[in-house]
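Left out: one protein chain. Kept in place: all the others.
As written, the chains take the letters A and B, and residue 1 is the first residue of each chain.
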Amino acid sequence: MHLREETVLSYEGVLEQSAANLRQLLKDGEEVIGYIYPHTPLELILAHGLTPSLLRALPGVPGGFEESLQTFACSYIRNLYSQRTNDQMPSLAGLIFPGNTCDSLQNLFDVWRFRFPDDTIFRLTYPVTRHEKDGSTVKYLTTELQLLSEAIEKSLDRPFVSQYFERAKSLIGQFRKDSQYLYGARLLDPSVLSYTDLCRLARAFLTTPLPVIGSEIYAITSSVKEKMKDMGFAGTVDSILRALKTRDFSNIDNFEPIIRPRIIVTGGMVEPQAIANVITGIRGITDSVLVLDLLSFGFKTAFTPPLVTKGTPFEQMAKSILSSPGEPTQEGLIHRVKYLESLFDALQIDGVMICEQSFCDPDQFEAPSIEKAASKHGIRTVRIPIDPELSDRARMEVRIQSFLESLSKS
Amino acid sequence: MGKYGIGIDIGSTTAKGVLLDNTLKIISDFIMPTGASGSRAVEKIMDEIASSSKLKLKGIPIISTGYGRTRVENAEQSVTEITCHSVGIHSLNPDIRLLIDVGGQDSKVIRIGQDGRPVDFELNDKCSAGTGRFLEVMAGVLGVSIDELGPLALKSLSPATISSTCTVFAESEVVGHIGAGKDPADIAAGVHASMAAKIASLSKRVGTVRPVCITGGVALNPAFRYYISKQLGTELWIPEKPQFTGALGAAVIAIRGLSG
Partner (left out) sequence: MPILTETKKEEKVYRQLESNTLLQQIMFQYMLEGHQASEEKHLAWVTSGFPVEIPVAMGVGVSYPEQYGAVVGSQKVGPELCGYAEEIGYSQELCSYARSSIGSVEKPSESPMEGLPTPQALLACNNICGTVLRWYDAVSEQTGAPVFLLDTPPIDGEQPEHHKEYVRRGIDRLVDFLGRTFNATLTEKRMREVAALSSKAIHLWTSSLAACKNTPSPLNCADRFLAMAPVVSMRGTDLIIDFYQTLLDEVESRVKNSIGAIRDEKIRLLWDNIPPWHAIFRFFNGLAKRGVVFPADTYTHAWSGAIEGDDLYESVVSIYSNVYLNKGLDAKVDKMCELIEDYNLDGFLMFSVRSCKRYSLGQLISKELVTERTGVPGVIIEGDMVDSRVFNEAQIQTRIDALLEMFI
């Protein structure tokens, strides 16, 4: 299978490219709102005529957090804080923090508000409850979104425009649809598009969600669709996508794995690009071993359901956020584990790489449950302790390589 | 299956090479400090092996392992030390199911399957507690050489308590004990007990399955062997040349291949 002809960018190259896009956008006079948590309502920000950009932890950030955060704060927020205090953040019109997700992020907002009083910051508080039947979580989040919208309007003098909202729905919706297809296609044939490329595209869009980038992704997706059709896989890919979205895995077409082993990588707010980079950096290994990620900035962002047409915009967004793939910051461990277990057999998975961000409560509580579930199905796992600086990279590589070696003797 | 195979293990402290024939007999082996240049170490190793075996090494497949494995230019493939140690030990003693390797900067626990390949493993985290480094630091504080530390510890009947899991904190605990006038033998014993506890918990993560083998530089330390044996409640098997098991395993793979 032929990969798209193009220069393979290094990790630094990808980071630089998306940073450059953002800088250009700012130069062109666009106002950008940064956000941290993956399930942020992008449509809402766009509806206010602002551009949402995902702020990420980056490698190579010198310290600086020590003045405000202890070392047992999660490594992700320490990194974000250090970027800010070292003036390494782009000049944003505002920054959205999440509330009620984890204690590190909860404290980060308060600390930020004190240390950087001139920054325009907002907090969107999420409900943790899921699976209730009284509609109270939708109501709560709908109001929170409304309040956020009012706060943005007040602080930045930008009203909510329905026309922008409709356009945003279409732009973001298409991105998700295309990303979902690419995920589905890779589950069948991981070589049709490298995981590195998939990450690069997603990263580019989430950094600067512009129609031009959306179009590039659309074009690549169309070409992948063509290939799938040519190989006679179109129906199978569709059945896989249906299963991923409906959580019913009983109707997937049978398929013969093209490449083995087939690995899933799990984790929370871990950078997919970093994972791709570490894997491809190991001699003799390609990222075709990675058939699926279940990461917050990867799968869980892509498989956020489209906005329904009924209800106010805020209700629409609330419903979409609340039916996204579950996170360890929420209720529903049983459901998340069940979903994972269904994937194992239906998608013929050989192993799971479990990422644990340093001092990340959600990751570290979830990991043993994932291990247990995998072990029940006779599937091997490996734990990958990780931080944004990739400070223990050598050991990461050894773990991954040893893991793959232990799978390679069939 | 080829007639010979070479395994090269470039560790962070020492570099090792092993030449095997296809009956897995060791024709030649060599160990040296890695020094500043991994590639120069490889050259030296190959020279030494060539001269002691009196064989022409050209064409003999090489498998590299260890920290510097990707920088061995003539290696057919680089395989992790986890797989290599596992294969190496299995070739010496196929009954072994749990391997504990404690090196200068790294510790690992490996569950070995019936075929000699790892089925599960754990590495120490970033922290140096539970590696040879920990013992080095403590030996320094106690004013003894690393070779004297083990025998000193064995003299103790009541080890001092070192409760910190962090090398830096543990160091200040040791300083505290010295200041309180504790017997250096007891302090040394406490250091080993603490380290053994850390390794034992790593091993429990993987599942302590007997028989258990210890390799790595720290395996030569009698006090460490005593305390880890006590912690795990089991006897230990130690290969004759514990530092060579990685290179040995790599050489076995060079002859048999990885999926063989």
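Please note the rule applied: a contact is a pair of C-beta atoms (placed from the backbone, for glycine too) under 8 Å apart; a residue touches a chain by one contact, two chains touch by 3 or more.
Worth saying up front: this structure is predicted, and the values here are computed from it rather than measured.
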item	value
Neighbouring shown chains of the undisplayed chain, as defined at the top	A, B
Sole contact to the chain not displayed, among A:His39, A:Arg84 or A:Arg123	A:Arg123
Touch with the omitted chain, as defined above, among A:Thr40, A:Gln83, A:Ser104 or A:Ser288	A:Ser104
Hidden partner interface residues of chain B, rising order	163-166, 169, 172-173, 175-176, 201, 204-205
In chain A, positions touching the absent partner	67-70, 72-74, 99-104, 106-108, 110-111, 113-115, 123, 125-129, 132, 134, 136-137, 139-140, 143-144, 147, 328-329, 331, 333-334, 356, 358-359, 361-362, 364-369, 371-372, 383
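FYI, only the chains that are shown with their structure count from here on.
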item	value
Distance from chain B to chain A - Cα centre to Cα centre, in angstrom	39
Partner chain A, residues of chain B touching it in the complex	67, 70, 77-83, 106, 115, 117-121, 123, 125-126, 258-259
Complex contact set, residues of chain A against chain B	283-284, 380, 385, 391-392, 394-395, 398-399, 401-402, 405-406, 408-410
